[in-house]
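Before I ask anything, here is the structure I am working with.
The complex appears here minus one protein chain, its other protein chains still in place.
Lettered A and B in written order, each chain numbered from 1.
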Amino acid sequence: MTNNAAKFAMGVAVAGFVAALAPSLLHDKAAWILFVGLLLAAGAVAFGVGRTVGADLPPTGEPGAATAIDPADAPRASYGPVIAATGATVLAAGGALGPRYVIVGLLVAAAGTGVWLFDTMRKAVDPADATNVDHRLIAPVALPVGAFVLAITIAFSFSRVLLTVNETASWIVAFIVAATLLFILTTIANRVPATKVVAGLAGVGLLGVLVAGGAGAARGERSFEDERTQIPTVRITAKNIAYDRDVIAFPADRNVHLEFTNLDVGTFHNVAVYDQNNAPVFAGKPINHGTTEYKIKTIAPGTYRYVCDFHPAMTGEFRLSPSSGSQEGSNR
Amino acid sequence: MNLLNTADHKRIGQVQIVVSLLALAVAGSAAIAVRAMASSGTVDHFDALSSLDHALAGVFVALPLWFGIATVITPLQIGSNRLAFPKLSVAALWTLIGGMVLVIAGYTRTPSNPAGRSVFSPVPLPGSLAKFADTKGSDLMVLGMLLGAVATVLMAVSLVTTIASRRTHGLTIGRLPYFSWSVLVGGIGVALATPVFIGGLSLVWIDQHFGGSFFTSQAANVFWTHAVWLGGRPEALLAAVFVLGAGSDIIATATGRPNELDQVTRAALAAFATFAFVPWTLTGDQAGGVMAPFSNVVTILPVLAAGVVVLSWLGQLRHGVKVIPSIVPLVLTLALGAVAVGDFIVRLTADNRGGTWTEASLVLFALAIPVAGAVAALVHWAPKLVGGTIAAPVASLASLATFGGFTLFVASGVFLGADGAPYFAHTWDKSDGHGALALLGAAGVGIAALGIVILALGYAGARSTSAAPNPYGSGTTLEWATASPPPRDNFESVPDVGSATPLVTTGASS
Partner (left out) sequence: MTAVAALESGQVRTRRGPDALTVASYVAGGALLLASVAMLAAFYNLRDAASTWPPKGVDFDEYLSAMLTATLLLSGAVVAWGASAARHDNRRQALASLAITAGLGAAFLNLAWYTGGHSGFGPSSHAFGAVVIAGLVIGSVGVAFGIGFLVVAMLRTQLKAGEADFVGAAARFWFFVVAAWIVSPVALYGLMSPK
């Protein structure tokens, strides 16, 4: 049960196997692994194509016979793919431009995939099943998904409010919301009829939560000072192609922050840390103005050198002491 | 039908052909700009320009162009009214376009003077990746290429699936037209090879965007060679599989009779697609220096396989051949192949010299031959693409310009490299006549572009006419059984297939 396509894929797998055996690849582990991977993947394709296409389906053809094309077999047009591809593009752009694009791209791609699925499925459903699409689709799929989205929205808005107001107020807000939820759930449990008044109250409440959440998100979180000060932070400034300090000292073996300000507007500077062998330990993203915060992950104790990658003359000592000593830095 | 929502494989493929030729035009303009400026000693925005050139030429031209042709032609060749997953192909097409948009947007955002060429040199320049001041531009370029690569894999999956599952009655895989067979084997090859590139690009992006240090370590040069550099990837050779497949169909049409060496041709096409993976055997010994593509002994294997295919063509020609318009373009593509083999032999015996030679060899294999072959295919299948035939003189002129232009371009790179000229850079030493050689390369790109323009004019003329279903009178496969251009459903009814040359056995070609 095999066919030429499966034989080809098997040939690729064998070629990968032979190449992986070649002695010249023994010192190039990357190529070796790629060929072993080719053996596995091409082998899988050979197995799959061999089994699916079998001994060369469709097997029969009768002299003089012909197959009519069924016009109903024509593929249906859909805007889904182009929307999904646009979403994928925006998503990829997010890798360069920031998380907002990622979120928008994901949403657009999901919408496009939805349209695509809808267009593919809408005529493919059996008539017997189509009669109760509501029961099959809305009840088991749309209701849970809708409830999930609603819950996430409320939880997000609510958390924004809690993060924005001060601690006492957040306790009060949480209590009020909990009481309200209790009231709503009790009402539902007691099967109070969904009059316009009840529905209106619920709508106004939901709108209130959303507006408050939006306002909270716009205003930003309150500061959590006590958490911030636990990460040692040193400030360093570049001005006239020079740093304002020549020693940066940190406790070792923990995450530290370096707040870097570049006052040479238009000239790129950064702070990069190298070890004794000039191997890079940390490379800060360069800026040509303003302030940035470098989050430096755990570095082993020792004395290092910090330097601006653009101006090798801008350099200093980067000390990491093993004890959990306090931050220090000698200003010039 | 609406361009944005069409599910008709003919429209999808046509748009894709145009889009990949547009990518070629932009890449060619960048290549001309670099060489023209280099001849004066200074290249403004060198990094951005060369990255644009290489990103577009390396990802968005050869494979998408051939997959575009295949999207139109293979369903006709296998007697199908549609692709198996037309919407997948549409998504792939628009993802490809999105990737192109990102690359071009990246070009406009690349600072004038970042720390080095980052994307297409054989080895990453140490320190060139992690420390860009503003990585947005180069990030967009890398992510654009990543999207293009993903789109290429999706196209391959769609075409392979279509050929595997939508053949008409009696059309076993062993009876597939040669082009469809090459799309099947080449598509499987692309689906297995390109993900490695996607993985490599992901690492490039991580290094650039987060200031990582994978590619700045010396060890990673080897991985760069395998996963990112075009000359170290199977894709450099895979587009040539489609050239050989289409060429076999052109020869079959020109002879109009069954191929006595049918099994040999098929096996050699499959062998070429298999041996396309030999670039992975370039073990990166020269990491840190300039590495040549196809520079080891195993590279002989794909050359041998291609040689067998060409010999099988010659074997058919002894029965006499009808000069159809696509013959001259095919012969000129073969001539480019001969130039490439000559270059390969000199490479095997010569020391590595300048980087421009490396680039010229790579462009010859990975771009010039696929594009020249695509000219032949576009001439051959013009009746199925737009309805009319391209006149033989127009086809010959177009392919002659393409051939001549690419030859000039490659000669410029080879002579510059052999003379020890440095690779193009911001400031470039134009002494020793190097400036004139750089201009020669620019002129070559311009002449090749002229060839594509002539072909486009030929197409404009062919649009208004409507040829016979089998305009060359000697087509042997199913695409010649339907009208030119094909109706919406391609066929009213598809004859059962009893051999590899159904139109010969059913007598429809007479």
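The rule we apply is simple: contacts are C-beta pairs under 8 Å (C-beta built on N, C-alpha and C of every residue); 3 or more make two chains touch, one makes a residue touch a chain.
Quick caveat: nothing in here was measured; it's all calculated off a predicted structure.
Partners of the chain left out, restricted to shown chains and counted across the full complex, are A, B. Screening A:15, A:34, A:161 or A:209 for touch with the missing chain picks out A:34. Per the touch definition above, the residue from B:188, B:271, B:292 or B:328 contacting the chain not shown is B:188.
One of B:174, B:199 or B:404 touches the chain omitted from the figure, and that residue is B:199.
Of the options B:227, B:271 or B:497, the residue whose C-beta touches the omitted chain is B:227. The missing chain lies against chain A, touching residues 29-31, 33-34, 36-38, 40-42, 44-45, 47-49, 52-54, 57-58, 66-71, 73, 113, 117, 121, 124-126, 129, 133, 136-137, 140-141, 282-283, 297-300. Of the residues in chain B, those that touch the hidden partner chain are 84-85, 130, 153, 156-158, 160-162, 164-169, 187-188, 191-196, 198-200, 202-203, 206-207, 210-214, 216-220, 222-223, 226-227, 489, 492-493.
Everything below uses one rule, namely that only the chains that are shown with their structure count from here on.
Rounded to a whole number, the gap between the C-alpha centres of chain A and chain B is 33 angstrom.
Put simply, chain B touches chain A in their complex at residues 1-2, 4-8, 79, 81-83, 86-88, 90-95, 97-99, 101-102, 105-106, 127, 130-136, 139-140, 143-144, 146-147, 150, 164-165, 167-174, 181, 184-185, 188-189, 192, 196, 205, 209, 211, 213, 216, 222-223, 226-227, 266, 270-271, 273-275, 277-278, 280-284, 488-498, 506. Taken in their complex, chain A has these residues touching chain B: 3-5, 7-9, 11-12, 15-16, 19, 22, 24-25, 27-28, 30-31, 34-35, 38, 41-42, 45, 49, 52-53, 56, 58-69, 71, 73-82, 84-86, 88-89, 92-93, 95-97, 116, 119-120, 268, 270, 272, 280, 283-288, 309.
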